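For this view, one protein chain was removed and the others were kept in their places.
== chain A ==
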C-alpha cells in the first residue's frame, strides 16, 4: 500500500474538514521522509511501508480527537479565521511603513508646492515612497492569512528589492527630464538598467511561483468552481490568455510610441482601452464556458 492510500484509508470514516485535510497533508510529507530514512538503512520499500503501518496502527486516535470538531465545520473555519496572523511586531512594521509612506507623500507635496519643481516631488518620492512600498510588498508576501501560506523571506525580499529598483528607476525619469533638463529619450534610457532587470526578476519569480493557498481552501475551491474547470478544459482560458497578452503588448507599444512623440496627454489612452478590451474578452469567454 502506498503512503497516500494508507493515510486516506486511515481517515476514511472521518468527514473531511479543513483541519483534517491540513493534518493529512502534514502527515504525508512526514511519512514520506520517514519512509526515505527507513529505506536508507537498507530496508526494502515494502518492509519500510509495513513498519510505518504498524507504528501508525493507532493513527485514528488523533483523528478521533479531531472528529470532535468534524461535525462543526463552520466552527472550525471560524477558528481558523480567529487565529490572528498579524502579530504585534508585524502590526508595528505595517504601521511604520504606512506612516513613512504618508510622510513621503506629504513632504513630496510640500516640497513641490514650495519649489514648484517636479524634480523635488519625485526626488522625495524616490526614497519615501519606494522604500515603504517595497516594505509593504515584503510584508504582504510573507503574511500568513486564513487562506494563504506565507512566502519564504528570501524570495519575498527579492520581490521587494525588484519593486524598489523599478520604482526608483521609474521616478528617476521625471527627475532627469525636469531636474537635469535631459531629453526624454535620454531619460527613458535610464529605464533600461532599472526597469528591465527588475521586471525580468519579477516575471521570473511569478512564473516559478508555487501555490500558496492552504489545502483546505484548495479543497473548497475544487468543490465550488466547476465552471472554472470548463473554462480551462474548453480551451477558452488559453485563448483568453493569448488574446489578453496580444492586447497588452499592443497597448504598451502604443504607450511608449506616444511618449516618444511627446504626446504625453494621450499616452494613457491605449492602457485604458486595453483594460476595457481585456474585461470584455473575459466576460465573453466566461459566458461561453458556462
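As a working rule, a contact is a pair of C-beta atoms (placed from the backbone, for glycine too) under 8 Å apart; a residue touches a chain by one contact, two chains touch by 3 or more; residues count from 1.
Note that contacts and distances are computed from a predicted model.
> Leaving aside the chains you can see, what is the UniProt protein name of the one that's missing? Options: "Peptide/nickel transport system permease protein", "PadR family transcriptional regulator", "C-type cytochrome" or "TonB-dependent receptor".
Not shown, but named in UniProt as "PadR family transcriptional regulator".
> Consider the whole complex, including the chain that is not shown, and state which of A:90, A:155 or A:182 touches that chain.
Considering all chains, including the one not shown, the answer is A:155.
> Of the residues A:43, A:62 or A:205, which one touches the chain left out of the display?
Missing-chain contact among the listed residues: A:62.
> Determine and list the chain A residues touching the chain excluded from the picture.
22-23, 25-30, 32-34, 37, 55-56, 58-59, 61-62, 65, 144, 149-152, 155, 210, 214
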